[in-house]
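Every protein chain of the complex appears in place save one, which is left out.
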Amino acid sequence: MQMLLDQPVLAAVLALGTLALIFGGVLGFASVRFKVEGDPIVEQLDSLLPQTQCGQCGYPGCRPYAEKIAEGDVINKCPPGGQATVDAIAQLLGVEAPTLDAGDAANAEVKRVAFIREDECIGCTKCIQACPMDAILGAAKQMHTVIAEECTGCDLCVEPCPVDCIDMVPIATTLATWHWQKPKPAGLIASDRDHQAA
Amino acid sequence: MTEFAAILLGTVLVNNYVLVQFLGLCPFMGVSNKLESAIGMAGATTFVLTLASICSYLVYTWILSPLELEYLRTIAFIMVIAVVVQFAKMFIEKTSPLLYRVLGVFLPLITTNCAVLGVALQNTNKGYNFWQSSLYGFGAAVGFSLVLILFSAMRERLAAADVPLPFQGAAIGMITAGLMSLAFMGFAGLI
Partner (left out) sequence: MSAPSMDTKPEQHVRKIYPIPGGVHPPQNKAQSTQTPLTEATLPKQVILPLSQHIGAAAVPMVEVGERVLTGQLVAQAKGVVSANVHATISGTVSAITDCVLPHPSGMSGPCIVIESDGLDEWQPLEPCEAYLEQDADTLLAKIRAAGIVGMGGAGFPAAVKLAARSPIQHLIINGTECEPYITADDMLMRSYPEAVIQGTLIMAKILGEPEDLVIGLEENKPEALAALRQAAEGTRVQVVSFPCQYPSGGEKQLIQRLTGKEVPSGALPASLGCVVQNVGTAYAAFRAVRFGEPLLSRVTTVVGEALEKSANVEVRLGTPVGELLSQFGYQAKKASRLIMGGPMMGFALTSDLIPVIKTSNCLIAPSRREMPANNPPAQACIRCGLCAESCPASLLPQQLYWYARSEDFDKLESHHLFDCIECGACSYVCPSNIPLVQYYRSAKGSIRQAREDKIKSDHSRQRFEFRQARLAKVEAEKEAKRLARQQAAEKAKQKLADNPPPAAAIPTAPAAVSEAGGADAIARLERAVESAQARVTTAQERYQEAVAEGSERAEQLLAKLKQAEVRANEAKQKLAAAQAEPSATPVETSDDPVAAAIARAQAKQAMNPAEKAKANVESLQKRLAKAREKLAEATQENSDKVEALQSGVEKLEQKLADAEQELAQTAGQLEPVLAAADDPAQAAIERAKAKAAAAATLSPTEKLTSQIESLQSRLAKAQTKLAEAQAAEADNQEALALGVSKLTEKLAQAQQVLAELEEQANP
């Protein structure tokens, strides 16, 4: 003890070294004891994505994108989900919500389904193979058609069509899907009104 | 007993770490957007703060003091805090994935929470004994949790309120924090 007091440098090194060793041991034990398998966040992310499987994020489907987000990819690459999805993911991950990446964000808000102009279809089955949802019915040399209820509007069938007979049709509002619009809040404060006018 | 009560009252209200001593402001502003995450953060900070003040007391009293290495306390405390935070992170990730998700990036932030280091240093400055130190740490954490939760509840309301454009976002948060701080100044004469 006296020896350590006589040599403050040695004492300091020893003290901090010992502390570091003990703490290292504790953390090492904890990392083994409290090991977590897998990443449950992927499931949660996947459930927030719109499951159009459109690949617009650059990954082949929604789950791969969820995995990439869990690995740290940016969260604003999903145009079909719109800003709502970005916000939901941001909330899940506890980060600031960025604005949607794609240029046609406004376009993405409108839901669409593919529609095959059937008299022009030549029955090449290319759209069937491109459809990630198995939402196109048909056989070789037979007319194809889209099961509208299963179509997620991902757009992937449009490009492969050799005769350009697939349209993306916006889903019309029906009596069943109609609902009241949110009233526009009045610009109540002078500065807000100026801003809106500008 | 009165002494313990005084410590508790002093740290929670009179010398509140956030609103009176202005320590730990970054989680106070950062994690107060949602009530749920604020509660989680409050719980985690309470856990870390209490544990850190106990550990730092032990390290100080049993290692640094006998070796006359008091001048090393800052670096030693930082090490203690870092280890406690890391331990807490692993523990929470294992026991409560939900809380872990809610806390997200803010859990490691506790490491750099100046309130934690502040409490450890204040303990040694004031020469508290073991029980006093742990109570002081716990009281500071309760004070932090109290204002964090109050503030997040207010910010939730603010998020939906008609705030004039120049004040929207962080600005109105700062103003609110300032007003809360003024309110807490009112406790000054309590003890």
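All chains are identified by letter, namely A and B, in their written order; residue positions are counted from 1 within each chain.
Here is the rule we go by: contacts are C-beta pairs under 8 Å (C-beta built on N, C-alpha and C of every residue); 3 or more make two chains touch, one makes a residue touch a chain.
Computed from a predicted model, the values in this text were never measured in an experiment.
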item	value
Which displayed chains the hidden chain touches across the whole complex	A, B
Sites on chain B contacted by the missing partner chain, in the whole complex	157, 159-162
Where the missing chain touches chain A, by residue	46-47, 49-58, 60-63, 77, 101-103, 119-122, 124, 126, 129-135, 150, 152, 155-157, 159-160, 162-165, 173-175, 177-183, 185-186, 188
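The working rule: only the chains that are shown with their structure count from here on.
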item	value
Between chain A and chain B, centroid-to-centroid distance (C-alpha), Å	35
Touch list for chain A against partner chain B, complex	1, 4-5, 8, 11-12, 15-16, 18-20, 23, 26-27, 30-31, 33-36, 40-41, 44, 91-95, 185, 188-189, 191-192, 195
Residues of chain B touching chain A in the complex	34, 37, 59, 63-64, 66-69, 72, 75-76, 79-80, 83, 86-87, 90-91, 93-95, 97, 101-106, 162, 164-166
